[in-house]
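For this depiction, one protein chain was excluded, whereas all remaining protein chains were kept in their positions.
We call the chains A and B, going by the order they appear; numbering starts again at 1 in every chain.
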Amino acid sequence: MTLSEEELAEELTGGALTRAPSRTRVVAGRFFRSTQGRIGFAVLALMFLLAFAGPLFSPWTYTDKDFTAFLQPPSARHWFGTLQTGSDVFAVTLRGMQKSLVVGLLAALVSTALAAVVGAFAGYFLGWTDRVLSWVTDLLLVLPAFLVLAILSPLFGPGQWPLFVVMLALFLWMVTSKIVRGMAISVKEREYVQAARYMGVPPVRIIFRHVIPNLSSLLIVDATLNVSSAILTETSLSYFGFGIQPPDVSFGTLIADGSKTAVYAPWTFWFVAGLLVVTVLAVNLVGDALRDAFDPSSARGAR
Amino acid sequence: MSPVLEVSDLNVSFGDVRAVRGVSYSVSPGEVLGIVGESGSGKSVTSAAVMGLLPPGARVTGSVRLHGRELIGAPERALNSFRGRSMSMVFQDPLSALTPVYRVGDQIAEAVRVHQRVSKETALIKAVELLDLVGIPHPSERALAFPHEFSGGMRQRVVIAMAIANDPDVIICDEPTTALDVTVQAQVLEVLKRAQAKTGAAIIMITHDLGVVAGFADRVLVMYAGRPVEVGPVDDIYYRMRMPYTVGLLGSIPRVDRDGRQPLVPIDGNPPSPAALPPGCPFAPRCPMRIDACEESEPPLFEVGEEHGAACIRWQEVGPRPPGRHAAPGEGVHLRVRGERTVLDVRNLVKDYPLFKGAVFKRRVGTVHAVAGVSFDLRQGETLGLVGESGSGKTTTLTEILELAAPQEGGIVVLGHDTARLTRSERREIRRDMQVVFQDPLASLDPRMPVHDILAEPLRTHGGGDPRRRIGELLALVGLDPSHAARYPQDFSGGQRQRIGIARALALEPRLLVLDEPVSALDVSIQAGVINLLDSLRTRLGLSYLFVAHDLAVVRHIADRVAVMYLGRIAEIGQVDTVYNAPGHPYTQALLSAIPLPDPARERSRERILLEGDLPSPANPPTGCRFRTRCPKFRAELTDDERRLCVAVEPEVRALGDDQGAACHYADRREVV
């Protein structure tokens, strides 16, 4: 080591580190350059705004009943009309949307985290760890999720929706986990993981520092798409009365109610259905654009 | 003779990126044109453009004439009738060039039937004949096999059979042997020569390997940054080159036929990106002979001799071996006296793997004897080169050492500790003193970490305070700018990434460095710089290297001793120059003789020892000597009595002389390079 090299090292410790554009910024850049990414993001942001800020502008809350207007079409007084009970459709729809969005987001987050950990451990350690974890994954795949959730629905009484989120997540993670496991096996063979291993880094630290971060693109995309499947599952369950319990409302309960009166009172059905479809569509668009942004080589999003 | 294929002023661009810029050449029947260039030089795009097989979005201008008929802009139907009939192609990767779901016979027959009105049966018979011609044993049975049932070399033969199915006039070979082992490469080149003799076609041979071209081509075109920079008869290019880039390329190749340790002359810097070409001569920033005029305009191809052109304004001053600007510190000859202390001792190492078959119905069908009794030792300050082709067990040996676990059989002693009796803390200690450098510089660096974190990881794992100062030292040590610590691996070129990998390995000041093919993923001009770096680091830091490689020339250049592996055993081991000058084992002889030299005159006069067939399956190795099934000596020189010993008894490594041993009953030292 010469003197000049010493000086260089000295300089480095003193000077601030100049950062090259980070991966996050690159991905975000690609994401916002794609049309579908922009549209999806804008629509989704709008939906969130509507769900959480919209009620502030409405004179009605979702529990209010207007006993002067039963099943009335949209008007200046009730923007989306009223239900048979006299509830304001705009107010209940936004309330249902809040619930669905929150349930969907949380369930997706929990399930993806679960999938990441289980899959990464199974794929990294293989052997008995893998056998046990894979068996549990298979078992949950084999159990009809809808049925289990439906049976457990009495537990999701009023105010118990966090439990519902956990249960929903419990039936969403298996497929992702299998994919993560497969990728973890291949990441494990990658030389940078081998390098860490031969350096003496403990396995659990390798998993959290090298394996899972390197699957993050898959995980982020999957979490996004899980949001939409969580919303859809929640809707179906609630439709049959197995999900969110009254007096709380969600997309599912509203669609169930609305479909009964849809023929002669279309506003009870189409507003909810429309918002649901637009929300899920936006989430899917964001997920797809993210996938392309993370993996430019797939070229599916290239123009 | 009129040329069959004439390419003039061919330009290809993808969007704003000009991948090929003004390529012109022509080939006559029976002639072999070699197109040489490093990755990104545009050589493969050129051939895809000639075939009309560029991906949509590529813009092609210029002219490609086949028998005088223009192909650029010709209707698709006309192109289809040329492809495969007048002009065919052999691709680089034989593993993916064949459709996995069809039998190879059917795939060749399809090539026949596209252009000839014959019945299915006739086409199949023709396919079997072609398979026979390219040297596939039992062609009529093998025609019914699927591609995945062939080895890489055999698949490449199938692709060649397909290419010559309709007696083409031009065969374009795009790196046809790059993915193959060197003995298989020799076989495939032989097949190509045979195919050419049969069809009388012109061959365009695209490669990065100056050795392959030397013995095979009549004329050579050197490409750089999408342009031809030198073109001429093969001897002119190798002996009377007029372009500094060609000089640099030839100077940076480690030679298997040169002993002593002459430092390689790497080319400074990196090839330019086609998207951001420097003004003027694209080679100027790397050129040792650059003058200001070089940056003014891009030089045309000057006529520098008969049929010899070079794109350099100073061509008159250029000649073979100019004084190198970047000569590494000379080390003199290889160590003759071995060190005292043993840092690594491997004794009778054995490793078996279960062999599974089927992806869906996975079932065990046997045992792969990947390593079957390997012994060697490595002394302080020494470099041992472990060479072998794929399937030789060199990687398994390496993994067994790195795992630091008790081997299945035999023993491994690393830095004085037997791996079978290691405590946790001893293992940790050894992990600190033994580090590894991997083959693929990109894959071995976590893409999500900046260089700073990558280099800090070993330091943090093994304690120690603020790593920042040490990181600066390390980067400087491997010749990188310490201010680049905040960058991510993808911001570096291949050679720089490998330097980062080396810096990481050196972070803890290890005593033993295990190098797994550290330069094989790099271009020649870059490779030389990394080899020189490794060489000087070893002397400066007193390291010992276990250097695993398939490239015998690189090993000769860097190693003190060499161990040649074949099918899980050591065939020959000894001091590098002794082994290379006079190998005793027939396999070493064949291996060395298969390596093409970047020296046309010597290539033409060389007698190759060709091995027959494929490597036997390590799950079912031959009895006695493992090499006997392919051994030229066993086949041609030995008497039946002598052969009996080869069949019955597995030979152990026996000393042939001063530090040279071969595992052959009838070892006989012989000069082959």
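Convention: contacts are C-beta pairs under 8 Å (C-beta built on N, C-alpha and C of every residue); 3 or more make two chains touch, one makes a residue touch a chain.
Here is the rule we go by: contacts and distances are computed from a predicted model.
Missing chain, UniProt protein name: "ABC transporter permease", from among "Response regulator", "ABC transporter permease", "Carbon-monoxide dehydrogenase large subunit" or "Gas vesicle protein". From the options B:V159, B:V368 or B:V653, the residue with contact to the unseen chain in the full assembly is B:V159.
Considering A:A150, A:L170 or A:I185, the position touching the chain not shown turns out to be A:A150 (whole complex).
As for the chain not pictured, it touches subunit B at residues 51, 53, 55, 76-77, 80-85, 88-89, 91, 93, 96-102, 110-111, 114-115, 146, 148-149, 159, 162-163, 165-166, 357-363. Although one chain is not displayed, subunit A still touches it through residues 135, 138-139, 141-144, 146-148, 150-152, 154-155, 228, 232, 235-236, 239-240, 242, 252, 255-256, 259, 262-263, 266, 269, 273, 276-281, 284-285, 288, 300.
Just so it is clear, only the chains that are shown with their structure count from here on.
Separating the centre of subunit A from that of subunit B, both taken as means of CA atoms, is a distance of 47 Å.
Residue ranges of subunit A in contact with subunit B, taken from their complex: 1, 5-6, 8-13, 15, 17-20, 22-23, 190-192, 194-196, 198-201, 210, 213-214, 216.
Contact residues on subunit B toward subunit A in their complex (touch as defined above): 402, 427-428, 431-432, 434-436, 438-440, 443-448, 450, 452, 457-458, 461-462, 466, 468-473, 476-477, 482-483, 485-488, 491, 501, 504.
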